[in-house]
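Accompanying notes for the structure given below.
A protein chain is absent from this complex, but the other protein chains hold their places.
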Amino acid sequence: MHFLQIPGPTNVPERVLRAMDRPVVDHRGDRLPAVVHEIRRRLRGVFGTAAAEVLLWSGSAAWESALVNTLRAGDRVLSFNNGLFAEKFVEVARRFGVVVDEVQKRWGDAVLASDVDAALRADHRALLIVHNETSTGVTTDLAGVRAAIDAGGHDPLLLVDAVSSLGSLPFRFDEWRVDVALTGSQKGLMMPPGLAILCVSERALRAATAVDTPRYFHDWGPVVAALAQGYSPATPPTLEFYGLREALRMLDEEGLDAVYARHARLGEGVRRAVAAWDRQLLCHDLERCSNSLTAVWLDDLDANQLLRITASRLELDLGGGLGRLNGRVFRMGHLGALNELEVLAMLGGVEMGLALAGAPVDLGRGVAAAQAHFVQSPA
Amino acid sequence: MHFLQIPGPTNVPERVLRAMDRPVVDHRGDRLPAVVHEIRRRLRGVFGTAAAEVLLWSGSAAWESALVNTLRAGDRVLSFNNGLFAEKFVEVARRFGVVVDEVQKRWGDAVLASDVDAALRADHRALLIVHNETSTGVTTDLAGVRAAIDAGGHDPLLLVDAVSSLGSLPFRFDEWRVDVALTGSQKGLMMPPGLAILCVSERALRAATAVDTPRYFHDWGPVVAALAQGYSPATPPTLEFYGLREALRMLDEEGLDAVYARHARLGEGVRRAVAAWDRQLLCHDLERCSNSLTAVWLDDLDANQLLRITASRLELDLGGGLGRLNGRVFRMGHLGALNELEVLAMLGGVEMGLALAGAPVDLGRGVAAAQAHFVQSPA
Amino acid sequence: MHFLQIPGPTNVPERVLRAMDRPVVDHRGDRLPAVVHEIRRRLRGVFGTAAAEVLLWSGSAAWESALVNTLRAGDRVLSFNNGLFAEKFVEVARRFGVVVDEVQKRWGDAVLASDVDAALRADHRALLIVHNETSTGVTTDLAGVRAAIDAGGHDPLLLVDAVSSLGSLPFRFDEWRVDVALTGSQKGLMMPPGLAILCVSERALRAATAVDTPRYFHDWGPVVAALAQGYSPATPPTLEFYGLREALRMLDEEGLDAVYARHARLGEGVRRAVAAWDRQLLCHDLERCSNSLTAVWLDDLDANQLLRITASRLELDLGGGLGRLNGRVFRMGHLGALNELEVLAMLGGVEMGLALAGAPVDLGRGVAAAQAHFVQSPA
Partner (left out) sequence: MHFLQIPGPTNVPERVLRAMDRPVVDHRGDRLPAVVHEIRRRLRGVFGTAAAEVLLWSGSAAWESALVNTLRAGDRVLSFNNGLFAEKFVEVARRFGVVVDEVQKRWGDAVLASDVDAALRADHRALLIVHNETSTGVTTDLAGVRAAIDAGGHDPLLLVDAVSSLGSLPFRFDEWRVDVALTGSQKGLMMPPGLAILCVSERALRAATAVDTPRYFHDWGPVVAALAQGYSPATPPTLEFYGLREALRMLDEEGLDAVYARHARLGEGVRRAVAAWDRQLLCHDLERCSNSLTAVWLDDLDANQLLRITASRLELDLGGGLGRLNGRVFRMGHLGALNELEVLAMLGGVEMGLALAGAPVDLGRGVAAAQAHFVQSPA
């Protein structure tokens, strides 16, 4: 078996693959709407919203979709660069003429309430936040961010990248008064890549009718209207709808709270293994370390060499360092469909990879640390 | 068995479904590039080009991709409205500020060389053409269009929608000197919907570096660079790549010429059935009738009623009339993975559907006409 | 698409294939029993029994299983040779030393109550009957057989081959007081071949403990004991259990009466097509013609030539004449997962095959006869 332990795309459960392995349906026929309606109902639960609009569309263009429907060229927004995906989110905004006040942070730190408090201004039309930085393994406390916004008395649109958090980490769209939360199918939702998914507040929908940014494929209006009937404006990825429905049923069967607890248990096991290896996490604040992936510094070894060894010798895919971290960190994904033994296999494989690369490592030590945590923590 | 006889998405062969029913791979790992390279090599054959750039991306946004990379707001282009998809292609262009000279045609007619000759002007930066109008079942002769362009002495970019033609009807990108040909995965390529596929000339690639239309997801630059290495700029729909590879291998095993001949045989069989029913084709010029779908007038019956009957009683999905043709025509898709007996089942089902709807029909007459053609024409 | 219109194995619905396309489970673990229990409960409904023992085992050895558990070498039984499978059932019995009084019948006739009345004797330990002769397309009236047995005052074990009837034609194990009914997975149960399935009366179970015929794999004792717990004596074909469960759920969703009515409608449509072709059925008594397959005489053509043409040119597999009927008849299967349009495709393909073979045929005439029946008969 191949171990796919990158921070997404994640392993697709057999049930989900099977649900997609079926004849194509008529996308204008009467069988599809029930699927779409069920998906949207279940996704509302995962996003933590009672009534926000949930949009589904093919392609992995959720950032662009979120931005072109809510911002005009010339609008000013606030963002914090604490990782590659935060940086790219800003890049997309700038492509469309948005003026971004980009506050630099160490890659490996979370965005703090105090950061927001210090930087947010009345003319910021939106705040762009990455909930869980996939490049660094850091989770930002969105409840804290919301509190800081409220305390400041401003009211920017809150645009959140939830790509590697939704479905693995708790998300509370309504409680945090998020305006747009965006994700893809291929992370905590346990699907193959290919779908963009957005959750949109009423305020953001109003913005979408007001802004004049040129758009067609990404234009929310026709999507909202079609989805309300269970259809899509053009030909949607119908088979992926069947898969997503099955994945959402699986989350529901396990229970969202159990899913979050499982990720917390797996994440803690991985962090204890890293500590047992005497290696450093990229994330310094243990309270902010991500439960869906873990990035580890490698000073004594080119991280890409480690990845090549685990992939070619052990059938283990790990994530490399992205952008400025390339070669200096490796990332272990532990999100989506994953259990304790798979984490032990991954940790055992990292240990073997380090040994095979000639790096010092006590074989079994990280595995044992994770095992001890798993044995003690209730499943 | 359910008969999906809409003009796409088409039936996905078992082999193709199976090729996608597999664990997700690392999209940055070393297994994916060989798949991507093989796909692009085979797609060049289907597009009929030796060296044009073939782009693959998730989503069904091929129109937008073709336009935002080649045209600026304010550019003037020529188009002919001979069906719903030609009309929509123009709508997308206008969203991005392109000025369109849109010549009205009867829906059901092809674009003729004489149309181009009469309307093309020196300041037309591009000519937008739908090769095979899915709303009407009409194929435009692109060789004739190219000849008319050349005769006129102008040199607009030739942007072609090949959605319901590629892989079913002959396409000659190099010979016709097309600049951008665009399609989706779900028609003649026998895949589920979800992928945008473009074939791009060197001239169009140069245009893409010159125009300043805001874009990120659709921006060709990073896609071209990544695909050259067998990767994609962000997370691509990896499982669909495996499926597309298998579908292209199937086209190759049958042989493109045999594929085109099969569609010609099936299309002629369907047209003879329509004639045997004494009903009218939407397409008046038999030379221009599409071999991938057939649209038929219904004067004595609401076409949507026919569709409801065949879907609910006979497990047969047909295409309805689109836009202004809604309720007045029905469309039979006969593209992609399809053989003679499936066409007989479809025709037999249409006959039964007409009878069940109370419309006059001699049961078996259309089937017999198709059978006679199939028996006489060499397979 | 390939049309598999042999009289079994039949087309396996996608849902059933998907249910089998899954990781192997621990055959001694706690997940399998629920599957087995559900299968046995549902199969009782299909067999028409409240409490008889339903046995499942790998292999296609149901005849042998039925015989070696109920008969001793030297036991005398009655059988009627009205087709190849009736003949083979006897052959198996003779292999194990059973003395068979085999009454010859025309291949194409049913076993009549009067046949039983005339031939059954007090020393016949069992009566062997094929419910639906797959080689000839003839259904024997088991209610009539049971009445004739009762009228005669004897009480042989009633051993019934229900291979091509169960799940397609009504079967009433309890009402007809059958002792063993045997079938395979690959016909009306819509599964791939590979499973033997038996329904066994209490009296037959008692016989199984009394007879001394050497057996191990086929021995009912351990099978009965293990299945009661949801397990099997050795390693069972676990994936096929998942498939069978799904197939039985499908029968239940459609409703057994609706399934039987569908087969009656399809069978009548096929017979009307044969009449429209002016060709002869092998079965002379219309009341006894099978609703799951139809055998047709070919005087003017080698039937095997027709089969070669439809298979190679039309992707249509038909059944040939078996045994002494080889080359002289062809058989059309219309059992299992099948709808009206698939039957039209099959009939249209037979017509084309006859035309391509040079035999006289009015194309479309049989199709039209079937269509007329389908339109008039309520679905």
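A few points about this structure:
The letters A, B and C name the chains in turn, as written, and every chain counts its residues from 1.
Here is the rule we go by: a contact is a pair of C-beta atoms (placed from the backbone, for glycine too) under 8 Å apart; a residue touches a chain by one contact, two chains touch by 3 or more.
Small disclaimer: the values here were computed from a predicted structure and weren't measured.
Looking at C:108, C:137 or C:236, the residue that reaches the missing chain in the full complex is C:236.
Of the options C:97, C:323 or C:358, the residue whose C-beta touches the omitted chain is C:97.
Against the chain not displayed here, subunit C makes contact via residues 2, 4, 6, 8-12, 17-18, 20-30, 57-61, 63-64, 73, 91-92, 95-97, 184, 186, 192-194, 196, 213-217, 219, 234-240, 311-312, 317, 320. Interface residues of subunit A facing the missing partner chain: 1, 3, 11, 21, 313-316, 337-342, 344-346, 348-349, 351-352, 355-356, 362-365, 367-369, 371-372, 374-375, 379.
Subunit B residues in contact with the hidden partner, per the touch definition given at the top, are 14, 18-19, 21-23.
Assume only the chains that are shown with their structure count from here on.
With centres computed from Cα atoms alone, the innermost chain of the structure is B. Put simply, the C-alpha centre of subunit A and that of subunit B have 35 angstrom between them. Rounded to a whole number, the gap between the C-alpha centres of subunit A and subunit C is 54 angstrom. Centre-to-centre spacing of subunit B and subunit C amounts to 45 Å, using the average Cα coordinate of each chain. The set of subunit C residues touching two or more other chains comprises 21.
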